[in-house]
Structure formats: structure tokens, C-alpha cells
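In what follows, a structure is listed as C-alpha cells, so that the remarks can point back to it.
Presenting subunit A:
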Amino acid sequence: MRIGLFIPCFMNELYPEASMDTLRILEHLGLDVEYPFEQTCCGQPMANTGCAKEASVLAYRFLEIFKKYDYIVAPSGSCVSMVRQNYAQFLEGKDGFEHLRTHTYELVEFLHDIIKPDNLHVKFPFKVGIHNSCHAHRHLRLASMSERNEAPFSKIKALLEKAEGIEFVELTRVDECCGFGGTFCVSEEAMSVAMGKDRVQDHLKAGVQIITGVDMSCLMHMQGIIDRDKLPIKTMYVGQILAGGIV
Partner candidate 1 sequence: MNAKEKILANIKNNVPAIKEPMPQTNIAHVHFENKEEKFEAALASVGGNAITLSHESIDAFVAKHYPDAKVITSTIDGLTCKNKDANEQDTPHFLEDVDLAIVEGEFGVAENGAVWVKNPKNKHRVLYFIAQRLLIIVPKGALVDTMHEAYERVKFNTSGYGTFISGPSKTADIEQALVIGAHGPTDACVLFV
Partner candidate 2 sequence: MSQGHPELAEKFIANDERMHWHDKALWFVRAKRDNASKGVAEWEDLRDCAAKIKMHTIDHLDSYLLEFEKNALAKGIHIHWAYDAQEHNEIVLKLLQEKKVQKLVKSKSMLTEECHLNPYLEAAGIEVVDTDLGERIVQFRKEPPSHIVLPAIHLKKEDVGTTFEEFLHTQKGNSDPTYLTRAARVHLREKFLNADAAMTGVNFGIAETGGFVVCTNEGNADLGAGLPKLHIASMGIEKIIPKLSDLAIFTRLLARSATGQPVTSYTSHYHAPVVGGELHVIIVDNGRSDIIKDKDFRQSLQCIRCGACINTCPVYRRSGGYSYGYTIPGPIGSTLGANRNISLYKTLPFACSLCGSCSNVCPVKIDLDQQLYKHRQTVVAQNLLGFKKHTILKVATWVMKHPKILDFSGKMARAIVPKLPRSIVYSKANLWGKQRELPPFPKQSFKEAYQAKKGDRK
């Protein structure tokens, strides 16, 4: 099984450690992982701003770089959702696209659905609040949605539960958007921040120490608010927790 690792462009530049943890987890599980150097951006910021032409170019690039792998794994729910939900408009019928669409996974879902590790040998004695980032949540279906009449489940929780000492904290709004929203975070700056503050407050009031999730972009937005307002809470990419036991 050859895995192509996709690191979102902003994570490559700003979050090398969280990115490296993703790689470490996969390699630690004995998987054959390759990071193709020519990769850049999946095109999501362009697509979400309506720039279809630009997004299409980057989608095509992504396909050409990654179609040769058995699986493509990325530490990002929204980039994976871009591939699965939105690439069809640009790539439908193109050679290798159907494989790409069905074999691109977000890290947690890849571990949960495909690899199914028994034990992660991680200790994490903290009160954790899960941020169900919208695209991972509602497009990739990483957890049951509060809107739907369905049996509760959470792939993130199912994995994190393997960490020793971890304590999950219940929120009042389990899957409300944090307001990052890609370019929304600047085009609707006031709204984005208002939403982010409310999300952080929900975690704070519930007694959360660490907010975690599968989208570093949402966490970066909330961390930006936390740092500006000097709040006693921290965000951590889920991979950083899961990689904690790897020496």
C-alpha cells in the first residue's frame, strides 16, 4: 500500500510539527508513505471564493501528482472534502479521478476506517473538547450530526479514546461552526471573529483544557482569538495528540 501524503499549503508553511506528526503516525504504523515535493495547494481557497478557473488548474495538478498512490492521506478535513465533494465539477471523467475521489482520506478517518489500530500507546491526561470542523463533520461524516436523526458516533472520539487518561468534555453546541470558513475569515471578518469567540467560550465554560480537531485552519483561527484575548485554553491538532506515544 503506497500512501501519498498531502500536507495543506498553509500547514506546510506554518505547522511543520503537526504535519510531521501526521507523517510519524503513518510511518509508525509501518505504512509506506511518500511526500511528493511538487504538491502545493488543493485549490480550496479559490473554489470557496468562486474562482472556478483557478481552482480547476490546481485540482488538475493535484490529480496528476496524487493519482498514482493507493491512498492519499491529508491532515485536513476540508482539503479532503474539496477533493471528494468539489473536484468532480473540474475533473469528472478524467483519468484517475474516480480513484482519487474515493481514496483520498483525512488522517483520522483513514486510521479509523482503513488501518484500525488497536492501541496508540498514548497518555493524554487532559480535559479535551472536540471541535467538529464543518467539512470533516458534515461532508466527510466523521461524526453524527446534531441536525440529523441518527445514532451518535464520532470517529475522532473513537480514536482519541485509546489515549490513556483523556477526558472528553461535553459542549452546549456540539457541532457549531467556528467561523473560520476559508476566505470567509477575512471577507466577513467581524462575523468570523464573533463566531470564533463564541466557539472558544463554549469550550472554556465547559472546562476544556485542550481544543482538538482535524482541521488546523479552524484551530489556527480559534488559537488566534485565544492568543489575542489571552485565554487559558489551547488548541492542538488531533495528530499531535495521537503521535504523543511515538518515540
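Note that in this section a residue touches a chain if its C-beta (ideal position, glycine included) is under 8 Å from a C-beta of that chain, and two chains touch if they have at least 3 such contacts; residues count from 1.
Regarding candidate selection, all candidates are chains of the complex that A comes from, given by their letters.
Note that the structure is a prediction, hence the values are computed from the model and not measured.
> Once the contact definition is applied, which of 1 or 2 turns out to touch subunit A in the complex?
2
> Per the contact definition, I'd like the list of subunit A residues that touch candidate 2 in the complex.
Subunit A residues touching candidate 2: 7, 9, 11-17, 19-20, 23, 35, 37-41, 43, 45-52, 54, 57-58, 61, 86, 134-135, 138-139, 145-150, 173, 175-177, 179-196, 198, 220-221, 223-225, 227-228.
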